[in-house]
Structure formats: structure tokens, C-alpha cells
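Of the protein chains in this complex, all but one are displayed in their positions.
Chain lettering (A and B) follows the sequence in which the chains are written, and residue indices restart at 1 in each chain.
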Amino acid sequence: MSLLTGVGARPVGAPGSDKAERRDRRRWLPYLLLLPGAAWLFLFFVVPTIQLGATSLYDPSGSVTAGYAMTWEFSNYPDAIAYAWPQILRSFSYAAIATVIGIVIGYPLAYAIAQKAGRWKNLLLVCVVAPMFTSFLVRTLAWKTILSDNGWLVGFLRDIGLLGDDGRLLATPAAVILGLTYNFLPFLVLPLYASLERLDYRLIEAAGDLYASPTRTFFKVTLPLSMPGLVAGTLLFFIPAVGDYINAALLGNTNTNMVGNVVNSAFLSRQEPPQGAALSFLLMAIILAIVFAYVRRSGTDEVV
Amino acid sequence: MTTPETGDLRITNVTKRFGEFTAVDDLTLTVPQGAFFALLGASGCGKTTTLRMVAGLEEPTTGEIRLGDRDITRLRPYQRPVNTVFQSYALFPHLDVFENVAFGLRRRKQREVKGQVDQMLDLVQLGGFGKRRPAELSGGQQQRVALARALINHPQVLLLDEPLGALDLKLRRQMQIELKRIQTEVGITFVHVTHDQEEAMTMADTVAVMNAGKIEQLGRPAEIYEYPATAFVANFLGQSNLLAGEAAGQQGSDVLVGAYEQRFAVPAARSRTQRGPVFLGVRPEKLALVAAGAAVPAGHQSVAGVVTDSSYVGVSTQYLVRTGWGTELAVFAPNGGDAAQLAVGSEVTAHWNPQHAFLLERAPGEGDQTTPLLDSPDTVVGVGS
Partner (left out) sequence: MRRWFADHWVMTVGLMVLLYLFLPIAVVAGLSFNRPSNRLSYDFNAFTTDNWTNLCGPADLCDAVGRSAWIGLLATVFATILGTLMAFALARHKFRGRSLTNLLIFLPMATPELVMGTSLLALFTAGGLQLGFVTILIAHIMFCVSFVVVTVKARLAGMDARLEEAAMDLYATPFQTFRRITLPLVLPGIVAAALLAFSLSFDDFIITNFNSGNTVTFPMYVWGANQRGIPPQVNVIGTAMFAIALLLVLATNVRRRRGARVA
């Protein structure tokens, strides 16, 4: 364990081979520390991703029991897109809408905690995380109860005329988007909070002193300074939202299925792994492209 | 330099490079046992690196460090009889004051820990603070814990890295006196790194002024102040008016200097060089002013000029005097009670006793160097154009 202290790993005393030996040990030490974890990530993250790519090129005419032949079947991709393009589009549009709603409601929350909460800051922060202590599925099922046709919310909306007499919330795109927003909101609020917390309130006062209206102050001072947190937060929100299929499965209907639902059924019920792998791989490629474009555009490299 | 005694700290030809950057450049230095030694320099001059090499926290690229007759160059920090008071103290936040001070004793498996710690806490006037956490103490108290934590191990050398840097002015004065008292009491060699020239001069019996990895001058504070070795020292330690001139060699006991079509003489004993480009240096408080045309004391040398700024600071009045060639000299006139204030615009003669001047080497092409009055930007009226 003594190997863990960096300052300790310095060459010592006697000249010659002993010193060289110590130098050597110091050079190898970080690799030794990294080895188990990096090997694990390589074996069970990198290799599987490569295998996923391989699976996406298997001959789709095989079967799980008979096995699949590697035939470099690039046509799996156009086929998969032709099969699932509505779900792909839905995944990205639902996730995008949820992200925008998340920013609209998450920003005031993060700002309120960071700049207005005073001594209640820590407690409110715990309150943001606390809902995640309950199981993801249990929370989503609770929304199913809240949004159900004979629940109080639907009744209330029908009474005030926002919903027609046979209007419903459950099994609609709105319910799925609401579920996505709900489940991933803390991932957006926390980094945003971290950015806003570092923001010196005197800068906002200075802007006001220099004749900027509150709106101008927000767009010229607050928003730019919170950009790193906003970028990190939207990514942490958007990425899992695109890949999610639980909200669509529990709160939606077959017309709100997202790409995850298709991938899930391809692997687990329809037994078409090449198609599922192709969609999954495609999803990853699109997300990576979006992430890099987004990070570059917003000029923040601090996301990692 | 001195005959090696058992406890002298001797640094010989030590160089430390970080990649391309040379932090300490072929440094040779002896700190006699029991000395209060200050390494003075601006940040980045290599003084802290030197200290860390003595502590064992950095390893010299080349060279040798000896403590008495023992080579400690490549010993690990925990193998050396040297302890450090770190900048901003580095007290262990999870241990109380008692355990912080006892840390070194416990690592060396000493007995009688409690008695020694209590005694040491009394020495630094922190008796009864043992159960407190470092964060509960004021800056001055933390500083004393750091000192106690190092001193309790009776090191042969105690290293202090800007130990008073984090304290406010009043507390710093108090701690300067305190540190001197403790050093006299325990008789351990103190090596003190600081960028504060006043702190170095007040506390240390020997000061080494460092610049760019090298020692510019080493000596007693008064020696260095009265007869600096280089232009850097002349301006880093207090203020100086340095006039660019050419020395024309020795005549009698003086060296003759020509500058701005005037001739000056500086005692050979106060000249670092006798020929070639030189700085003629006079400290501002060694300059006196008389109205133009009035008599200058016999044997004094002088320059004519116009008062461009006058700041009354109580103990003295600090003037800027613009010479005929445009350089502004700083002049401190002591408040003796009888001298009248000179108005801005008065034509004056600034004069000095040649015994107070000094002659330094100058790189060809370098112009006059004067220190702006009071270090405050709004009193600087176009220094030496």
C-alpha cells in the first residue's frame, strides 16, 4: 500500500543499481496501479463494443441456437434504419424536447440553490438528489399511477378543460417526455449548480451597476459563465434519455416506442441480434458525433 | 569559506533543473551551525527549491548537500535531521494540535511524548490548546503550531518557507521577534526563505540575496545594504539611485567616473569595478538637497535638478528631483524639524558624501535605474525618461 503515495516513490540513498532500481519502480508504479481497472474496462467495455460492431455485421439469417456467420453484412444498417426509423427519430426528438424542458425548469432550480438559498443550500441540494434514492422503475411506475386515466391529475385537467372528456395523459408522447424529464433532471441540475455556485454574485451586481437590465445581465454574464455546467448537464441528461426505453415502455404505448424498445426486442424477444446490434452501434455513433460537435461548438473542453 | 564544523550545512555546486528550466544554478553556500540565515529573493528565484532540496523534497540534478560531515544529498526526507515549517503551515487537518506536534516523536517511537509536547506548546505559548483542531486556531496560532511541530524533533537545521507570509502586518512583526527569541533559546540553525527584505534584515544574522537561481550577494544585513554587490541587490534591498557612467580607473584612493558630462569620484574600497561601464549608486536617504546656487558642504559631490514631486510622510519628506538629462532621483530628507519644505518646481542641488556612494558593474547599454518614490503608481511622475 505504501506504493500509493506518490511522494514516497522517490529514489533514495545509495548510488548505482539501487537508485536505478528505485527510478524504475517509480516509472512502472502508475501502470501497476492502473492495470487492474484499465484491464477491466478494456475487457468489458472496449472489447464488447468491438464485438457489438462485429455482431451488427453478422449474417441475419442465422439463429441464436445455430449461431451467426460473420459475412460483413453492411446491409444490416440500411435494413435496420428502414425497420426502425420512426423509433430513431422519436428517440432523438423526445430526448431533445425533454432536454429543453429540463433546462427551462432546471436552470431556475440550480440558480436558486446556488445563489439564493443561503444556509439552506446543502439541504436543497440533498432534495435534488433524494428522489433518485428510490428505484428508477418504482419512480416511473409512480408516474404511471399519477397519470392514470382515473387519477386526480387527469380529473383536474378535464375539469378545467385542458383535457377533453375522454382525453388522457398516460400512453401519450407527453407522458413519455415528462417521464424522461423527470428521471434525468438531477443529472442536469447538479453540474449546472456546480457552475453557478462558483459564479461570484458581485459580477451580477456589477452588471446591474453598469446599467444592464436583469435580462441583459442574465444573457451577457450569468449564462456565459455557467456554460461549462450547462454543457456537461445537457450531455448527462441527453445521452441517457436517448438510450432510454423504460419511460416509453411504462408510460407510453406502441406508438411512442423509442429505439431502445426496438433494440430490446431485437435481442430479447425477436431474436434478431444483428439488427439490434446495428441499431445500438448506430445510436452510439450518432451520440458521439453530437457530443463532439456540441462540445466543440460551445467551446468547453472542461466537460470531462 | 569557513572551516567545516560538525553542524554546518554545506551546499556545493548544486544545480536543479525542471525540464528546460534551471531553478537553481550551480549554487555553493555554507550556513554555519547556529546561524539565523535568510534566503532572500523574488518569487521564482530558486530560493524555495533550494530549501526543498535541503529538506529532501526535491533531489538536486547535480551537486552535493552536506550536514557536518554527512552527505545527505540523496537521503529521503524522513531520513534527515532537518525539519520544515511549510508555507501556510500544512498542519494535518484531521489531527488535533497535540497530535500534530507529537507526529514526529511518534514516528520515531520516542517515549515521554506528552511531557515533550506540553513543554513545546508552552515554549510557543500555546499551552492548553492541545485538544483543538488546526482550523479552530488563528493564523498566528497555526504558525506557532507549525513551528512547535518542527522544533520538537530537535532538528540540526530548521527550514522556514515564508513562515510569516500569511499573517497580517502587526502579527508578522510580533512573530518576527518571537522567532528570534525562540532561535536564541534553542540554538538550532534556522534557514529562512522570504521575499520580504525587511523581514530578512530584521531577523537574520546572514542574508543571501538570490536571483535567477544564483546568489547575488551574501553577508550581514548592514554590509549588503551599505555596499550592495550588484544593481539587482541595490534595488531589491531598499531603494537606490543608480546613474549610468564610465569608470576611468583608480587615482589615489578613488575611482574616477564620468557620467552626463560630469566627473565623480568613489572610494576604491566602495567600488566593485574600476574600469568600463558602471553604475554610480547613492541611496535616497544619503542624498541631501539645497537651493540652487547655495553652498554644498566641502568634499561633497552634486547634481543639479528641479523638484517634480514632494511627499510628506512624517518621518521624512520624499522628493523626486529631475536632473538635467531627465532622470528622476529619489531623495529622502529626514524630518529634523528645521528644514523647510521645498516646493515642486524649485531648482535644487542634490549632494552626497562620496563615502556613501558605491560603484557597481553595469552591462553596456543599460541606462539609469531609480526606484519610484513610495512604490505607489500615482506618485510616479514619468520615471527616468
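The definition used in the following text is that a residue touches a chain if its C-beta (ideal position, glycine included) is under 8 Å from a C-beta of that chain, and two chains touch if they have at least 3 such contacts.
Owing to the predicted nature of the structure, the values given are computational and were not obtained by experimental measurement.
Only one of A:Pro108, A:Gly167 or A:Pro224 touches the chain withheld from this view, namely A:Pro108. One of B:Thr50, B:Asn83, B:Thr189 or B:Asn241 touches the chain omitted from the figure, and that residue is B:Asn83. What subunit B contributes to its contact with the hidden chain is residues 55-57, 76-78, 82-84, 86-88, 90-94, 103-104, 107-108, 133, 135-136, 149-150, 153. Those residues of subunit A that touch the chain absent from the view are 1-9, 27, 29-31, 33-34, 36-38, 40-42, 44-49, 51-52, 54-55, 64, 105-106, 108-109, 111-113, 116-117, 122-124, 126-146, 148, 150-151, 182, 185-186, 214, 235, 239-240, 242-246, 250, 259-260, 263-264, 267-268, 273, 276-277, 280-281, 283-284, 287-288, 291, 304.
Please note the rule applied: only the chains that are shown with their structure count from here on.
Mean C-alpha position of subunit A lies 57 Å from that of subunit B.
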